[in-house]
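Before I ask anything, let me first share the structure, which is written out below as C-alpha cells.
A single protein chain has been omitted; all remaining protein chains appear in their positions.
Presenting chain A:
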C-alpha cells in the first residue's frame, strides 16, 4: 500500500508542472495588466511614469522566459511570489483564505453525503414508491437549478422572511454563517450522489451473487451490509472524490454570492485586476487539492477492492 501511495503522489508532480506552465503562458499572452487594471474603473488617471515603475517593481518588464524561470525556481522552494495588490507573499494571502474554502467544501460535502447517500439507498430499496419518485424529482431539480438562483432563494426565505440565518458573510467563524452557503454548494453533489447511489444499488441488487446470498438464507440486513454496501461504495466513493475534488472550483459562485472569504472569491478578484502571482497560486492550490483528493480516493479504492492495487 505504501508503494502504491508513493507512486500516486509522484505522478502528481508532472501534472502540477504542466498546470503551472499552462497558467503562466495563458496569463502572459492575454491582454491587460495589473498596472492598467489600477485605472480600469476610470476613477484614476495614472501617469505613464508611475505605471512603468509599477511594471518594473513587479518584474513585469522582464522577458517572459526570465519570469517563468524565476517562477519555477520559486515554486520548487514553495515560494509562489508576492501579490501585486496585497504586497504580501502569495502563500500568506492564500493561507488567509484557504481554511474558509476548506470549511465550506467539507461542510457542503458532509451535507451531500449524509443526506444524498441514504436517500439514494432508500429510494432504490423501494423502487417506484412515492419516496423514490420524490427523491429523483428532487435530485433532477437539484442538478438543474443554477446554484446562484438557489442561493438567492435560500437567502430570501431563511434570512429575509424567517430571519433564522444571516444572509451573507463569515461572521468570524460562527457556524450559523456557514449553513446557507454550505447547503447551496452541497445541493448539486447531493443530487448526484442520490442518483448514483440509487442506480448502483438497483444494478447490484440484480446481480447473481445477491440472489445466491438470498438463496443461502442470508437475511436482508446481512446482504445489504456484506454484499450490497461494499460493492456500491466503490461507485459512491468515486462520485464523492470527483465532487469533493472539484468543489473548490465550484465554490467560486457561492463564495461571491454569500461574500464567503474563500480562495474562489480571491481568484475572481485577482483575475480581474491581473494579480498574476495570486491567480497562479490559487489555481495551483485548486489543482493540487483535486489531485490530492483523487489520490486519496484511489487509496481508498485499493482498501475497498485490493484488485485495484494491481492495476
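By our rule, a contact is a pair of C-beta atoms (placed from the backbone, for glycine too) under 8 Å apart; a residue touches a chain by one contact, two chains touch by 3 or more; residues count from 1.
The working rule: contacts and distances are computed from a predicted model.
Not shown: a single chain whose UniProt protein name, out of "ABC transporter substrate-binding protein", "RNA polymerase subunit sigma-24", "Monovalent cation/H+ antiporter subunit D" or "Cd(2+)-exporting ATPase", is "ABC transporter substrate-binding protein". The chain that is not drawn here is touched, among residues A:6, A:21 or A:56, by A:56. When the missing chain is restored to the complex, the residue among A:13, A:26 or A:46 that touches it is A:46. Checked against the full complex, the candidates A:24, A:71, A:170 or A:244 give a single residue touching the omitted chain, namely A:170. Where chain A meets the chain that is not shown, the touching residues are 31-33, 36-51, 53-54, 56-57, 85-88, 93, 96-97, 100, 152, 155-156, 159-160, 163, 166-170, 172, 255-262, 265-266, 268-269, 272-274.
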